[in-house]
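Just one protein chain is left out here, and the rest sit where they should.
Naming follows writing order (A, B and C), and every chain is counted from residue 1.
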Amino acid sequence: YGLVPQTGAAFIRKIVAEFLGTFIMVFGAAATPIVDAKYPNSETLIGKAASSGIAVAIVIFSTGHISAQVLGSFCSSLVLKFIFNPFLNGGVTVPTIGTGQAFILEFVITFILLFVVTSVSFDPKANKKLAAIAVGSTVLLNTLIAGPSTGASMNPVRTLGPALTTGNYNGIWIYFVAPILGAMFGTSAYNYLKLA
Amino acid sequence: YGLVPQTGAAFIRKIVAEFLGTFIMVFGAAATPIVDAKYPNSETLIGKAASSGIAVAIVIFSTGHISAQVLGSFCSSLVLKFIFNPFLNGGVTVPTIGTGQAFILEFVITFILLFVVTSVSFDPKANKKLAAIAVGSTVLLNTLIAGPSTGASMNPVRTLGPALTTGNYNGIWIYFVAPILGAMFGTSAYNYLKLA
Amino acid sequence: YGLVPQTGAAFIRKIVAEFLGTFIMVFGAAATPIVDAKYPNSETLIGKAASSGIAVAIVIFSTGHISAQVLGSFCSSLVLKFIFNPFLNGGVTVPTIGTGQAFILEFVITFILLFVVTSVSFDPKANKKLAAIAVGSTVLLNTLIAGPSTGASMNPVRTLGPALTTGNYNGIWIYFVAPILGAMFGTSAYNYLKLA
Partner (left out) sequence: YGLVPQTGAAFIRKIVAEFLGTFIMVFGAAATPIVDAKYPNSETLIGKAASSGIAVAIVIFSTGHISAQVLGSFCSSLVLKFIFNPFLNGGVTVPTIGTGQAFILEFVITFILLFVVTSVSFDPKANKKLAAIAVGSTVLLNTLIAGPSTGASMNPVRTLGPALTTGNYNGIWIYFVAPILGAMFGTSAYNYLKLA
């Protein structure tokens, strides 16, 4: 029974790690659109894309995986609200194109992301650090493609935190359904190609 | 004869892999010029160059090689047309400089690309993942050089998909002849230097 | 006693290495804001962020660690003053947002930086060269987030050199307290997650 407390401590560490991983990822992705709203045209799209991509890459570098925890996303948005109020709306992901178009776009970019994530996870010889670069680059690419149209969420948790702190739930169902379907199909596509 | 169905399944997987590889590569390269047309000056040239380079790099990362399949290129352009209609013309590669100049430019950048591709393929100690970075960087460089003049195609299949969906075949022969000659000379140049 | 002169020479080499490491790091981070002031809008934020990140990365690449020496920072600022006078103020880090906001922002970005630095230092399998890329990317990210608001110092020595050569000590206590606290907490957070 001596193991129980240790397991408890390990469980708390795991929750803290998820919290920090999500905090850094959402902070990096949501901060630069907010900065761009406060200091107009300071970031440009390439700056926003680079920050989304690097945030994902350094979370993989330091924790070994991608985190997705609602509390981390929410707290990250609260800190951004404290620092950059009243420019928080820049961090929200809402569609600026038609619903069908936004759905397909989030589906396709999440498909591409998970296709790459699965490929680097399954490769037994893959260098884990280079995997971080591949996945981060894919997020950068997807943000260049979808940033101005859907915010390039690819992740319900990325969308939920800023939505909660701003009360802006515009088209939020798209960001729950399309990325999850895109992730399922992207993962399956790679598995079919390599494992069938 | 038990091998025949397996070979058939393997053959279909190979076709699907080529389809997805080309889809991602053309989607990444053609989407950002279209986004730049829909949201003026959102990408700037560095954003378009980065997206072309990263698209090639992640296809090499996840599938191990560069794909070139007409169907994948065509479907990628159709999806872009559905999402970003009527701004599709941004994804087309057409020359904005004289024919001779455009020809030489596509020849030189494809020469450089295949010189690098051949060098990383022939090096027995080359890290395949770093090869993806080298090749992706070369595409980024070539797009910075040739993007505003020829669209930096370097690949007939890259040009063909958007040409088919828009009906814009302006100077298309350049994009069939110059890249193929550039690729032949770039590959031969490396082989001569290392294998003669 | 034959070891004493050798130790002396080794000690001097160590000081010179620290001097050069800090010189390059501060030169790279402070030069581009100055260039942006002299040639307006030439850099944009992504250029300033890239130069900060790359300067840190190449110092880790070539010396194996991050340097922080007041003399190196000061001399770097003097050379920049000679070359770009009277535009030196561009290299100073001063807050453009409220004190509390600036404090939290410098705390959070230094927390993230040291969380990543600690993770790549503790990983026995970590490729040292890839560590340079991870740390440099984090500095790039943090500059995209905090550049226009606090200058994204993350380091008292980065702030001190340009402050001394320009006499601009606006809010300098923030740059001594917040990064040091952020570094302590970022390091502890990683140690708790991996070593507790």
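The rule we apply is simple: a residue touches a chain if its C-beta (ideal position, glycine included) is under 8 Å from a C-beta of that chain, and two chains touch if they have at least 3 such contacts.
Since the model is a prediction, treat every value here as computed from it, not as a measurement.
Colleague: Using the touch definition from the header, name the shown chains in contact with the chain that isn't displayed.
Modeller: Its contacts among the visible chains are B, C.
Colleague: Based on the whole complex, identify which of B:37, B:97 or B:180 touches the chain you can't see.
Modeller: B:97
Colleague: For the chain left off this view, which of C:63, C:168 or C:188 is in contact with it?
Modeller: C:63
Colleague: If I consider the whole complex, including the chain that's not displayed, which of B:32, B:77 or B:138 touches that chain?
Modeller: From the options B:32, B:77 or B:138, the contact with the absent chain belongs to B:138.
Colleague: Looking at C:28, C:90, C:147 or C:182, which makes contact with the chain not pictured?
Modeller: Considering all chains, including the one not shown, the answer is C:28.
Colleague: Tell me, which residues in subunit C touch the chain that this view leaves out?
Modeller: Residues 9, 13, 16-17, 20, 24, 27-28, 31-32, 35, 38-39, 42-44, 46-47, 50-51, 54-55, 57-58, 61-63, 79, 82-84, 127, 129-130, 132-133, 136 of subunit C touch the chain that is not shown.
Colleague: Mind pulling the subunit B residues that touch the left-out chain?
Modeller: 44-46, 49, 97, 101, 104-105, 108, 112, 115-116, 119-120, 126-127, 130, 133-134, 137-138, 140-141, 144-145, 147-149, 189-190, 192-193, 196
In the analysis below, only the chains that are shown with their structure count from here on.
Colleague: Please state the rotation angle, between 0 and 180 degrees and to the nearest 5, that superposes the Cα atoms of subunit A on subunit C.
Modeller: Going from subunit A to subunit C via C-alpha fit gives 90 degrees.
Colleague: Please work out the Cα centroid separation of subunit A and subunit C, and write it as a whole number of Å.
Modeller: Centres of subunit A and subunit C (C-alpha means) sit 27 Å apart.
Colleague: Between subunit B and subunit C, what distance separates the C-alpha centroids? Give it in angstrom.
Modeller: For subunit B versus subunit C, the centre distance works out to 38 Å.
Colleague: Provide the list of subunit B residues touching at least two other chains, using ranges where the numbers run on.
Modeller: Only 46 qualify.
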